[in-house]
Every structure is written in structure tokens, then in C-alpha cells.
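With one protein chain removed, the remaining protein chains of the complex are shown where they sit.
Going in written order, the chains are labelled A, B and C, and every chain counts its residues from 1.
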Amino acid sequence: MKQLLSSRELILSAAIVVMLGLIATRFPGFVAPGNLADVFNDTSPLIILAIGQMIVILTKCIDLSVAANLALTGMVCAMINVAAPGVPVAVIVFVAIALGALLGAFNGILVWKLDIPPIVVTLGTMTIYRGIIFLISDGKWVNSHEMSDAFKAFPRAEALGLPMLSWLAILMVVIFFVLMTRTTLGRAFYAVGGNPHAAVYTGINVGKSQFWAFVFSGALAGLTGYLWVSRYAVAYVDIALGFELDVVAACVIGGIAISGGIGSVGGAVLGALFLGVIKNALPVINVSPFWQMAISGSAIIIAIAVNTRAGRTKGRIILKKAEHAS
Amino acid sequence: EDMRIALVVKALGIGFFEAAAKGAEEAAAELGDVEIIYTGPTDTTAEGQIEVINSLIAQGVDAIAISANDPDALVPALKKAMQRGITVISWDSGVAPEGRQMHLNPSSNALIGNMIIKLAADHLPDGGQVAVLSASATATNQNIWIDEMNKVMGDYPGIEVVTTVYGDDLADKSYREAQGLMQSYPDLDAIIAPTSVGIVAAAQAVADAGKVGQINVTGLGLPSEMAGAIDSGASKSFAIWNPIDLGYSAAMIAHALATEAATAEPGAAIPMGRMGSVTLDDTNSGAMADPFVYDSSNIEQFKSIF
Amino acid sequence: MSSTDRFIPDRLQSPLQQRLKSWETLLLAVAIGIFIANSLASPYFLNAWNLSDATFNFTEKAMIAFAMALLIVAGEIDLSVASIIALASTAMGAAAQVDASTLTLVLVGLSVGLACGAFNAVLVCGMGLPSIVVTIGTMSLFRGISYIILGDQAYRGYPTSFAYFGQGYVFWVISFEFVLFAILAVIYGVILHKTNFGRAVYAIGNNATGALFSGIRVNRVKSILFLLTGLMSGVAAVCLTSRLGSTRPSIGLGMELEVVTMVVLGGVNILGGSGTIPGVVIAAFVMGLVTFGLGLLNVPGIVMSIFIGALLIGVIALPRLWQKWRG
């Protein structure tokens, strides 16, 4: 298993390096360390969301409500900040994670207790959560000057040359790497997606594991909600509209099997970085903005084709000579 | 029974249109017997607006005043409205002439085009590089203004427009495009964003990149949304017409046409209450007023209004 | 007991009994409820012309939903339908610029739809890639091509006779689109429920390996379904373009989710294997009635979508909650 995953991640890493090389031929400044750090920082929200989505996809589910969850949590954070500018950022971060987790838990409960297919649940909550933003904000924006300085400063605060936003993404990568590889819950996510039937026989509660996957995904979306709103210093109904597809695309490019059970934190991160590099590079190397959509669409298609091919089993290999040859 | 005027906007929840709705309500209060239906689709699509128009036709409203997501796609639906005796005008973002009785431009396109480049040039006495961050590529008015701007570039020697990028009126995309501009053009002096979403995002990107004072963000924005950028210095000044006045005028015109107090025809002058009157050109469109410039001297006064 | 005298009845429940307990019955009740609520809430609702206008809120989506229903029953999905509309419409627009006849325009729209469907089919059936991600990719690709061709421009200048598809009336208030919708509903209903092909679709959706081992040409059936979905997107593109009278790359943006919502609301199992066309037809009316009814009350669109979202979850959740509650 290790071998296969790492080889897939290797291909993707190589693809990213090649892409950076090509970009550098047209715009050398792009690969300057400072700029790469900027690209990473810019991709951090996508990385965080992709980790959450990865867990959900691993358990054979999908969470289309992440972007709406992000927008709703972001709006709530912004409104709290406007109403009570004195509330410390730590509390706001906590509220963001908790509210995000709660919204995720709502998805999870419907999947777990009522056995409604995840795509249906999250298709529904996606519109419901967006609608709630409209209801609570009355459709109004929360603007930069209404937010407190501390609220806006947090994701930008630098430590060791990287902004907090980047550090948070790195922290999430580490936490979830350990969670996925070294805890019972993490392995249960793989088991549930790999063979739900067998998971039941193994004493793993499939629905409950899926519930937790949604809670994680929701919590990460909530965290990103605050980060997004404070980074762009604006909150309104439509922020991150359609971003859920980018998140799913990042996972797919990162080799997370949509059928569940296969994938890794590393893959999700690389998938997100791949998209992040494309998104950041296109405007810089002067590709007409009208080409962007077609290019990222093609990238997704090529990535799945490559991943699926790499993931295909070689068959049984019964013949002795074939066994030696392979 | 009250006269019902529908104020249809590109999408609900945009500060600019909320302010316009306020203006329309003001007109209604002034007129007395008018009810304003403020409505629009969830996202900025023509299909969404058509559904809204259909339901307005079904309710038999007296007038529709629309800021269009698409100048052409709405024509059939609006034609149907006119056939059923509904007065149709467009404002802000126009509809093709056959789909409305008249169009109210917030200001003259030439004036706006000149204004946005002038705002940038005023702070660049020695000339310099400017880039344009536009809204969604399908927005009707953006490109007209940019065209008008290009026409008068000769008046601003030394100012070079290096590129135009599109932020699709999404905060994050506009932000990223602004970042891209700063990288691609290290000597950039100004970013012109003739869109209220783009200008805010660009100002934020400039502030985050630590280039306040180096790059001036200007264009069209709302005082309430731009107050922070003026404070931080990322934007020295920007312009906008007063959306409250715009909504007010649209409602006044719709009322005048619907009561047949005025007729929309080339050359006609249509009264707009406290805003005076608008004179129609040969495409039956007219301009409301000049854009107004906001900077640190007056931002405090306006940021809580719209 | 000797084993040979066991008699196995054909059915334990009559088809009528089964039908009464079905999803469609529940949904029909919901539809009737909404109809009554609408008539009470708005004085403008019960008016032939208004009801006719209301049908435009769902006819185009429903045309795609029929083909999509078959595709979902077979265990696949196509999220690129709205982008196919954009590409087909762009192609028609380009043809209109060189003064193509109305017939040619229609043919162009349908063939581009078919071609897009074929592209999806090759990726999914030919290369064995999962359809949900493939079509997320082609969703960007197809619309992306429209953007490359059109940029910030629009195509207009469609011939006058072209307007008939989206704006014409066959008889009194019965629009062309509604008639087409009704005909397609019958055709798809027959295909899914009365033909061998439909049976194969169910078999594949329930167990594609088993279906293959039973001699069903799984890939061929799935490919046909992708082609049909592409074709229906082409048909919808003709209607929508005709109704709008112009083309921009953003045409039909976000429609795929409404189509999928309609199919799922219609009781089609998103995981494949079950679902009916009558269910989808009723779901189309439900969605049309809800949006139109709320529109008459000037409820903002986003609030309507809360309603649709809640309906989507609610109609699935309530019966299950009820069952749990009863034991």
C-alpha cells in the first residue's frame, strides 16, 4: 500500500515541479522562494478544506456543503466581530471551528441516523446554509472597516517568515496525518470506505464513522470560514461560491478514490497545491483569463486518468513466468 | 389601489443595490401611492432574472425597473411584460433598446471612462503604469467604461495601461488577480477597478503585500466598503455616483412613464423629482448625474450612508 | 413437507398496493399540497397564463432530468449538462453569425450536445473513469471552451423563426416547451419502464458486474445514456437559447445541480438501481410550483432555495423519521 501511494504522490509532485519549471521559463519570479510561499499561503484554505473533504470521501461520502459552511461560519464570525469587537480572536476561532463542526454534524446525523445518501444531504444543506447567511445578514455585506484590526490581523501575523494562515494549514496537515495513520478512528475511516460491509463485521459503526468524517470536514470548513473572511476582509452571502468543486477536484487530483477507502493527507495536499499553482500562475504568465476554466478542467480529467491507471490492479498473475517478469 | 413598481436588481445582497432600493423607497414615500417591490435573483444570471420577471408579470405589476445581468437575454421576457401593459425601464446596467422603454445611465459613459483614468493620473504627475481589474467578463457596463477610458488616454501622457484582468466580482478571485498584477508588473503604480467588489479586494491585496503608498487602488466603489482602504491609504480616492439617487430616479421615471405623465421618446425630458430631469438621446437613454469623488476628506460623512 | 409441491406466487402484493405505498404517491400529495397553498396565498396563481409562464421554470431542466434519471438509475451521473448547454448554445450562436437556417441551428445544437455526451462516454465507459469526477472536469472544460470562443462577447441575431422553440405556443397557453416536455416524459417513461433497454438500465444500476455477467452490454448501455443526456442538454440548449434570444458563456450556470435535485426529489436513488420517470415528472412540477408560488410572493430566490433544499432532505427524511418513531 505504501509503495503505491507514494508512487502516486511522487508522480503528482513531479507534475507540480515540471509545471513550476515551465512557468519559470516564462516568468522566473514565480519560483522565487518568497513567491512560492505566497502561493502556498494563497492555497492554504484549499489545503485545509481538501483534508476535510478527503476524510469524507474516504468513507464513501461527499460533502458538497463545505463552501456554504465556510461562508456561513465566516459571516457569523464577522457579525460577532462587528457586534462585539472586543471578543478575542481565540474565541472567534473556537466559535468558527465549533459552528463548522455543528453544521458538519447536521450532515453527519442525516447520513448516519436516517441513512440518506450524502450527496443528497449535502446538496440540500449547501443551499440551506447559503440561505441562512442571507437570512441572518439580510443580504448585507460586512466590510473591512467594520471589522476590528485584531480580527483581520490574525491570518496575516507572521512567524518565522510565514503568515499564520500558512502555519495553520501546516498544523492541520500534521494533525490529520497522525490522525489518519496512527489512530483507530483514522484507520476506521479507511475501513468504512474500503468495505462498509466488512466494517460492520469488524465492529466498526459505519454510520458513526461517517458522522465523524462530516464533523471533521465541517470543523475544518468552519476554521477556513473565519480565515477566509478575515483574509479578504469582507463577508457576504456568495463568498467561496462554487468552491466545493475546487475542493473535490483537489482531492481527485490528489489520488483520493471517489469510491472510498483510498487516499492520504499527502495526496490531498498535493492535489490542492497543484490547483493552487495553476490558479496563481495563469494570471502571472498572461494566459487569457478566458482560458483558465478550460485549462483547469483538462487538468482534472488528465489527473483522474493518470490516477485511475496507476491504481488499477495488475490482475492475479497465475503464470510462473509472468510472475518473474513483473 | 397603489401603483406597484418592481425594482429588479442583478442579485440581492449587493450593497450598491440595497442603497438603490433605499432611494426607490424614498421616491415612493414622496409620491405617496406607490409600492416598491425590491427583488432579484440569487446569483447574477439572466435565467434567474427571467424567472423573477415572469412572476412580476403574473402579479401584474405596473412597472419594472431593471438593472440587467445580460442586455440581450432579458429582451424576450421584458417584451412580454410590455405587451401585457407593463412599463419597463432599465437603469444602471442596460437592456437592448427593444426590451425597454428607456434606459437610465447612472452617469454618462464618457464621463465615467474619463473619471477612472483621471483618478489614477491625478496621483501620478510623472506618469506610470496602471492596470485594470474588471468585474465579470459578461457585465455590460464595465467594458463600455474601459473603452471610453481608452479613448481619452491621449489626454494623459506618460500613463500606460499595461493589462486588463477579470475578477468576476468574486472577492477571492479579484484578490488573486490583484496579487498576480503586482507580481507581473513590479513597477505598477495604480490599479483601476471600476467595480465595487474588485476595488475592495484589490485594496486589501495591496495592503497585504505591504505596497501601500507604492500602488494606488482606485476606480468605482462604495464609501461604506472602501472606508477601510481610504484609512489604510491603499486607496487615495475613488468615485461613484450616489446609488440612492439612482434608485430614487429610476422609481420616479418608472412612475412618470406608468402614469403616462411622460413618454419615452428621443429628445424627451423626463422628470426625476429632486434629481431634476433626464433628457433621452436617440437610443432612448439618458444619464443621471456626474460621478462623485470620495477621499479621506469626505469618507467619514458617507460611509454610513451607502 | 415434500419440496416439489411448494408453489411460489408471482407477487405477494398487487402492483396497485405497491404503487400506493410508493414515493410517487407521497410526492404527488406534496405537489397537490403546494398547489393548494399557492392558490390560497396568492390571488394571481390560478390564472391560465400565469400557470403557463410557471412551466418555463422547469421544462428545460426536466428535459435533461429525464435522461439524467436514467443515467443515475444506471449508477452514473453527469454534472456537465449545464456546460454542454453553454457549448451547444455557443456553437449555435456561431452558426447564426454566418446566417445558418433555423433547422441548421437546431441540428448544430443537438450534434454538439451529442458530441459532448460522446466525450463523456469515452472517458467514463471507454477509459473506465468515475463519472462524477470526469464530469466535474468536463463541466469546466465545456464551459471553458465557450469562454475561449466568446470571451466577454455575446452572440445574438438568431433568425426570428428560431424564437419559436422557447417562446412559441402550440395551442392557447400550451407552450412548445411544455408540449416537448410532455412528449419526452412519455418517451422516457416508456424507455425506462417498458423496454428491455430500461430493464438493462436497472440491472446495471443494481449490480454492473452481475449485469455484465448476465450478457448485458454494460458499456454500450451506459454510453447510450451519456449520449442521451448530451442530446437532451442539446435540446435544452435549443429551447433556452431560443427563449433568451442570445448566448453568453455563462448561460445555464449552475443548472446541473437543479437537474440533479429534480431527479433525486423524484425518488431516483442517487446510488443507482431504482427510480421512476413519473416521480421525476412530479418532482419537476413540485419544483416549478414552489419557485413560482414563492416568486409571486416576492420571496427572494435564495430563500426559495432554502425551501428546495429542505424539501429535498425533508421528503426523504420524514418517512424515515416516521418509521423510526413507530418502531
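Operating definition for what follows: contacts are C-beta pairs under 8 Å (C-beta built on N, C-alpha and C of every residue); 3 or more make two chains touch, one makes a residue touch a chain.
In this section, contacts and distances are computed from a predicted model.
**Q** UniProt protein name for the omitted subunit, picking from "ABC transporter domain-containing protein", "Ribose import ATP-binding protein RbsA", "NADH-quinone oxidoreductase subunit D" or "Formate dehydrogenase subunit alpha"?
**A** Its record in UniProt gives the absent chain the protein name "Ribose import ATP-binding protein RbsA".
**Q** Using the whole complex, pick out the displayed chains that touch the missing one.
**A** The omitted chain makes contact with A, C across the full complex.
**Q** Return the single residue from A:N35, A:S148 or A:N205 that touches the missing chain.
**A** Checking the options A:N35, A:S148 or A:N205, the one contacting the hidden chain is A:N205.
**Q** Which of C:I34, C:A203, C:L289 or C:M304 touches the chain that is not shown?
**A** From the options C:I34, C:A203, C:L289 or C:M304, the contact with the absent chain belongs to C:A203.
**Q** Residue by residue, what part of chain C touches the chain that was omitted?
**A** 1-4, 6, 8-12, 194-200, 202-203, 206-207, 209-217, 273-274
**Q** If you put the missing chain back, which residues of chain A would it touch?
**A** 1-2, 4, 178, 181-184, 187-188, 190-191, 194-195, 197-205, 261-262, 313-320, 322-323, 326
One rule holds for everything that comes next: only the chains that are shown with their structure count from here on.
**Q** What's the contact topology between the chains, one of line, ring, star, complete, other?
**A** complete
**Q** Using each chain's Cα centroid, which is most distant from the centroid of chain A?
**A** Farthest chain from chain A, going by C-alpha centroids: B.
**Q** So the centre of each chain is just the mean of its C-alpha atoms; given that, what is the distance between chain A and chain C in Å?
**A** Those two chain centres are 30 Å apart.
**Q** Can you check how far apart chain A and chain B are, centre to centre, with Cα atoms defining each centre and the answer in Å?
**A** Centre separation, chain A to chain B: 35 Å.
**Q** Two or more other chains in contact with one residue: find those residues in chain A.
**A** Each of 134, 139, 237, 290 in chain A touches at least two other chains.
**Q** Give the residues of chain C touching no fewer than two other chains, as numbers and ranges.
**A** Correct list: 147, 151-152, 300, 302, 305.
**Q** Where on chain B is chain C touching in the complex?
**A** Interface residues on the chain B side: 12-13, 37, 39-43, 45-48, 50-52, 54-55, 57-60, 70-76, 136-138, 143, 166.
**Q** Show me the residue ranges of chain C that touch chain A in the complex, using the header's touch definition.
**A** Those in contact with chain A are residues 123, 127-130, 132-134, 136-145, 147-148, 150-152, 257, 260-261, 264, 269-271, 300, 302-303, 305-306, 308-310, 312-313, 316-317, 320-321, 324.
**Q** So in the complex, which bits of chain C are touching chain B?
**A** Spelled out, the residues of chain C in touch with chain B are 42, 44-45, 47, 49-50, 53-54, 56-57, 147, 151-152, 154, 156, 163, 166-167, 240, 243-246, 248-255, 291-292, 295-296, 298, 300-302, 305.
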